[in-house]
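Left out: one protein chain. Kept in place: all the others.
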Amino acid sequence: MAERVGFIGLGIMGSRMAANLVRAGFDLTVWNRTRATADAWAERHRARVADSPADLASDSDVVITMVVDDAQVRSVLLDGLDPVAAGAHEGLLCVDMSTIAPTTSRLLAAELATHGVAFLDAPVTGSSPKAEDGTLTIMVGGDEADFERARPLFEAMGELIVHVGGVGQGEMLKLINNSVAAVNAAVVAEALIVARKTDVDLDALERVMGAGSGASAMLSLKAGPMRTHDFTTLFKLEHMLKDIRLCLEEGQRAGVPFTFAGYARELYTAGKGRGHGDDDFAAVVEVLEDLAGIRL
Amino acid sequence: MAERVGFIGLGIMGSRMAANLVRAGFDLTVWNRTRATADAWAERHRARVADSPADLASDSDVVITMVVDDAQVRSVLLDGLDPVAAGAHEGLLCVDMSTIAPTTSRLLAAELATHGVAFLDAPVTGSSPKAEDGTLTIMVGGDEADFERARPLFEAMGELIVHVGGVGQGEMLKLINNSVAAVNAAVVAEALIVARKTDVDLDALERVMGAGSGASAMLSLKAGPMRTHDFTTLFKLEHMLKDIRLCLEEGQRAGVPFTFAGYARELYTAGKGRGHGDDDFAAVVEVLEDLAGIRL
Amino acid sequence: MAERVGFIGLGIMGSRMAANLVRAGFDLTVWNRTRATADAWAERHRARVADSPADLASDSDVVITMVVDDAQVRSVLLDGLDPVAAGAHEGLLCVDMSTIAPTTSRLLAAELATHGVAFLDAPVTGSSPKAEDGTLTIMVGGDEADFERARPLFEAMGELIVHVGGVGQGEMLKLINNSVAAVNAAVVAEALIVARKTDVDLDALERVMGAGSGASAMLSLKAGPMRTHDFTTLFKLEHMLKDIRLCLEEGQRAGVPFTFAGYARELYTAGKGRGHGDDDFAAVVEVLEDLAGIRL
Partner (left out) sequence: MAERVGFIGLGIMGSRMAANLVRAGFDLTVWNRTRATADAWAERHRARVADSPADLASDSDVVITMVVDDAQVRSVLLDGLDPVAAGAHEGLLCVDMSTIAPTTSRLLAAELATHGVAFLDAPVTGSSPKAEDGTLTIMVGGDEADFERARPLFEAMGELIVHVGGVGQGEMLKLINNSVAAVNAAVVAEALIVARKTDVDLDALERVMGAGSGASAMLSLKAGPMRTHDFTTLFKLEHMLKDIRLCLEEGQRAGVPFTFAGYARELYTAGKGRGHGDDDFAAVVEVLEDLAGIRL
């Protein structure tokens, strides 16, 4: 019999992910900080609304959280008013799909374990269209058996679903991926600037590099916006900076260096200092232009 | 009427590129430092063999050079025994497809101009299978009219053919592309090492990053060899190091920084210091492993 | 009339600093987490021992704290058992001479202000011999008038006493200084390694650089230990790493990059990963040796 699922956090991503669970036939109870949002969503998708995280937990086999940051996850699971932990029961599994620090994930898992509750961290990559289509990438940390148990839910929401390691490792993989993206984007910016200053045609550069060994997702996605200084936000520079910082913090804890990310962090910091924190992280191009003393 | 083409340099790449010109109907004369190689090739492909670069130039409208380095290009075109310049005639166009320094290309162009000879630099990317299939990427620097004149030849050898700017700019684009590849490869190495040390599954990392913002040609091509320490040479570390060095030299001349390449150069230098000069540049992973103090 | 001084924290540094205050004629009350330490010290120096930070505050015009970390400062001033804040009275000035985050200093200052208590952060540099001799360097953040008021105390303990800016700025200067030292030390290590590999005599290098533009405190202090791999702890690598991290955190908050420190942090992180956290930070040489693939 299908699991009863509780879903906490009906924002841009969460509302679309939860809708895919309903579509896949799961029986859903939802909770949202703003009650009206939950009521409207539930009516549209024929789901129940819980009065509190604790109530939601009581009625669910699996609770999914998809909220904004470490503090909110901690609040709904453990420390806030009527948290999930207060509705703990045998067999309850919490799946946090928010993007938070691996260390926080591990602390939450440990505290929930004292209530007899299992935990997976399962952050996603992909923007809202992919949330809508159920084609997210989901990277999961935690117990293998728990992962297998939650797999049908993940398959309703995502396309590429991978088990990464123990609790926190899903988050860690996401941080590594984003740090690599941050570096690759900054490298694209510098390559464009070097090309401009040495009179290499930039369209030619994009086409040739895109077809060869210099290709990267960041070249495809960010070279254009960088060239036109179009910093319409797809992913905030401030959030990218936060992810690099968290990646380096985990690295420092583990005693492993990430030199390229260490340098990239300072470039994005300079971008933030220019007031680009809320812009797309492509704005890092401006830092590298200033370093070179030219404009693309 | 089709141009009469002279082709100098029948090595692994050149022999395949010249064969595609024959296949496309061009009338070919060839020359090679080792005469026997030229004779064998000419018999197989029904082409003529010239006695010297000068003879070849006398009988050709366009001369293509595909040799090993700056010194060889200079030798066959200008300074060696009976060079192309000695066979110069009105309307002669030289197309150098070797990988050499942009500055050398510009010097050669200027010297050939005093003989009334036009010049294009047109380095390629893609390995021998792409040379065989005629699907190379060809990036061309020089006069627009000369580029258009040579385009039918390029189309016989390549798939993506782009005009990049003035003489030397084809080479410069290649250097920028390779420097970006060198950086991206080193970043992949560091990401793998951080993942290993923080217990993130490496297969998961490759799959997730490959599907998202961390994707790059280098991730696809080098993560595997790096993980197994398989440094079978596709592109020599020493050659990669040379390309970064040339890119930085041009950048210094132009007064434009390339900070990521500046750091990458030192990492590949350390790879060379370990005796990996003739291995594939994926061997840079060993430098970053030693920096981190762990093995993948 | 001389201020009545309360001194909290009689460790290696604090005990020597407090002794200089007694010597300079100040009337001292002391408190230490371990009561016996306080009793022994007070008997030797004819000072009074308070029963709690609150008691000590009641009897003092100025309270100095010289403890281990952010948590201990916060505990004795505000959150612990009978803290200084509980003994707050008009005119009380707190001077924290511990090394903590600038942000923590500013938070403490703000909270103490609600009790009507003034605050200076005044970290020191110099080892225990300088604490003994009263020749420490003291860098002070806070109100100018408070600084002038505390100056006679500082002059009893230090030689170079500088007012740096508002609260937290004393700590910030210390973090910047230590980050520069961390970078300079790593540069010395790399220079030694380059010299070794290119057959330059290392004694000659030390002498020539020490007499010229390459001179630095780190060259004088660390080249020797690096060459002999003598990592006897003068300043723990782990503490250096913490200071760089705090410096970069403040920089990120302010939006200002510190690229050299960003890279250095990763090198020291690699040192920690090798198990050198408790060794002297000169151990970073091992990271750079491994990067280069040679031993000095």
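Letters A, B and C name the chains as they come in the text, with residue numbers starting at 1 for each one.
Throughout what follows, a contact is a pair of C-beta atoms (placed from the backbone, for glycine too) under 8 Å apart; a residue touches a chain by one contact, two chains touch by 3 or more.
Please read all numbers here as calculations on a predicted model, not as lab measurements.
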item: Interface partners of the hidden chain - shown chains only, full complex considered; value: A, B, C
item: Selected residue (touches chain absent from view) among C:43, C:79, C:148 or C:201; value: C:201
item: Hidden partner chain, touching residue among C:62, C:77, C:157 or C:173; value: C:173
item: Residue numbers in subunit C that touch the chain omitted from display; value: 102, 125-126, 137, 139, 160, 162-166, 169, 172-173, 176-181, 183-184, 186-188, 190-191, 193-195, 197-201, 203-205, 207-209, 211-218, 221, 247, 250-251, 254-261, 263, 291-292, 294
item: Touch residues of subunit A, complete complex, unshown partner; value: 197, 270, 273-274, 287, 290-294
item: Touching residues on subunit B - with respect to the absent chain; value: 241, 245, 248, 251-252, 254-259, 262-263, 265-267, 269-270, 272-274, 277, 287
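In this section, only the chains that are shown with their structure count from here on.
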item: Chain whose Cα centroid lies at the greatest distance from that of subunit B; value: C
item: For subunit A paired with subunit B, centre-to-centre distance based on mean C-alpha positions, whole Å; value: 40
item: Multi-chain contact sites of subunit C, meaning residues that touch two or more partners; value: 270, 273-274, 287
